[in-house]
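What you see is the complex with one protein chain gone and the rest in place.
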Amino acid sequence: MEHFALWLAAFLTLGIVSFLYKDNPWYKLCEAIFVGLSAGYWFVVLFWDNIYGKFWVGVFPLEEFDEAGREITAEPDYWLFVGAALGILMLMRLVPNIGWISRWPLAFIVGSTAGLYLINYFSSNMMRQVQGTIVPLFGAGYDASAYAIVGNIVVAVGTFAGLVYFFFSKEHRGVFGGTAKVGVFFLMLTFGASFGYTVMSRMSLLIGRMDFLLGDWLGMIK
Amino acid sequence: MRREIPLLITGIVGIVFVLQYFIPHFPFNRMNAWFSDWFSIVAAFAIWLGALNLMKISFQKVFRRKSDWGYAVVIIMSFLLMAVVGFAEGKGFRDQGTAFDWLFQFVYTPLSATMFAILAFFVASASYRAFRARNFEATLLLLAAFLVMLGRVPTGDVLTGFMPEGMRLSAVASWIMNFPQTAGQRAIMIGIALGLVSTSLRIILGIERSHLGGGD
Partner (left out) sequence: MSTRAKELITIAIIAVFSVVIYILKITGVMTGIEFSGTVSTIIIIAIFLALLVILIRTLRGHLVDRRTVFLFIAFSVALPLLMNISQKITVSGEVEQVYNAVIDLQPGSRVLVSFDYDPASAPELQPMAESFLRLCFMRDLKVIVMGLWPQGPQQAELAMSTILEDDEMKAKNIKYGIDYVNLGYQAGNEFVVQRMGSDFKSMFRKDYSGRAYDDLPLVKNVKNFSNIDYSFNLSAGYPGTQEWVQVAVDRYGLKMGGGNTAVQAPMMYTYLNAGQLEGLLGGMSGGAEFEYLANFTGKATKYMLSQSFAHMVVVAFIIIGNAAFFRSGREKKL
């Protein structure tokens, strides 16, 4: 079985890699397997973890005992029926005449996400970032090194200029336009660095696959 | 009815999530727990909807004998295989040694990992064919990529070994990542946060309604 598993994994890996040569039936077969299997994977995982694990076990708790034999069964939570009802309404989208009712669970999802993100992003990705940008120039105890001072100035100038670039309600001309231009330079440096890291990430994944092919499968790596 | 109730649901749920941040006590903590559980359940059904839709489209492709319908059969078979095995295994479906785990380890993982891995080839090809220093901005982008790529691997320091430690490529890459790169990322992050906050407010207050689609 282990031999079969290795060969199957190698067959599928090489099938996807064959796309580099050109689009071909081997690749298409692997792609179709991937699509079907992914859908099946999440179908099962979400059933057991969310629908069974959250709803069913929440409404009908399993009898549980600790190592001392004391019962630790949780209290049933019948409010979870509301969640299940919203979920069923979501599936109504597949029924043409009553598909509109799926807007209710959709509204719930959108409302939850909006409420949660409003606070989380406002606090962590905005206020804390502003706080992190405007720092004492020479350090809180006048102990910052020259490297840190220059760095902090670069961060403050770059962030401000970058934000000016994203402000489109005023025409980018004069001093404002010049600042926006500086912002573009910082953004370009950022994209370049991100590109470098993306190369690193993709190469790492490729190394992982090569390690499988040459190591686990063919046993060529010591 | 078709628009008012969804708007009401969005507004109430959104406001509760905002309030529970400031008042993490009863009843908001309880409502937060309910809503987060409901969210998980509804999200699961939403993914189910996507999977079932995929099946619907694939079956239509097969019955109407559209081009490449054979691959639609493979999609259906793979889906059914994973689903049947997963349901048959019971709640311990993920345990090591189960058929579901076997399919995951030896079929799903190689496919998904290789899908992402082959992007390495396309990134390299694009570097050769399209990554050009056409103007000052593009040169800055190229330079940053160049320095970071070399500075983040040991070869960078080998190439600049003759220079003082703080001037070597690893130090330069670190400086770029920690300062100018951080500044740019932060500007983007704050910009996104501002957009998210304003859009969220519009949604909660019922001003933004595009997510509800057209019609009444």
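Miscellaneous remarks
Lettered A and B in written order, each chain numbered from 1.
Methods note: a residue touches a chain if its C-beta (ideal position, glycine included) is under 8 Å from a C-beta of that chain, and two chains touch if they have at least 3 such contacts.
The shown structure was predicted, so the numbers you read here are calculated from the model rather than taken from an experiment.
With respect to the full assembly, the chain omitted from this view is in touch with A, B.
Residue-wise, the contact with the chain that is not shown comes from B:S40, picked out of B:T10, B:S40, B:S58 or B:S200. Only one residue from B:L7, B:M82 or B:L142 touches the chain missing from this view: B:L142.
Residues of chain B that touch the chain left out of the display are 21, 24, 29, 32-33, 36-37, 39-40, 44, 94, 96, 104-105, 109, 112-113, 116, 120-121, 123-125, 127-134, 142, 145-146, 149-150, 152-155, 157-158, 168, 170, 174, 177-178, 181-182, 185-186, 189. Seen across the whole complex, the unshown chain contacts chain A at 3, 10, 14, 20-21, 45-46, 49-50, 53-54, 64-67, 72, 74, 116, 120-121, 123-125, 128-129, 131-133, 155, 190, 193-194, 197-201, 203-211, 214-215, 217-222.
Assume only the chains that are shown with their structure count from here on.
On the chain B side of its complex with chain A, the touching residues are 2-3, 5-7, 9-18, 21, 34-56, 68, 71-72, 74-83, 86-87, 91, 93-94, 100, 102-121, 123-124, 127, 136-138, 140-149, 152, 173, 175-194, 196-197, 199-201, 203-204, 211-213, 215.
Those residues of chain A whose C-beta lies close enough to touch chain B in the complex are 5-6, 8-10, 12-13, 16-17, 19-20, 28-55, 58, 77, 79-80, 82-84, 86-88, 90-91, 93-94, 100, 102-119, 121-122, 125-126, 129-130, 132-133, 150-151, 154-159, 161-163, 165-166, 183-200, 202-203, 205-206, 208-209, 212.
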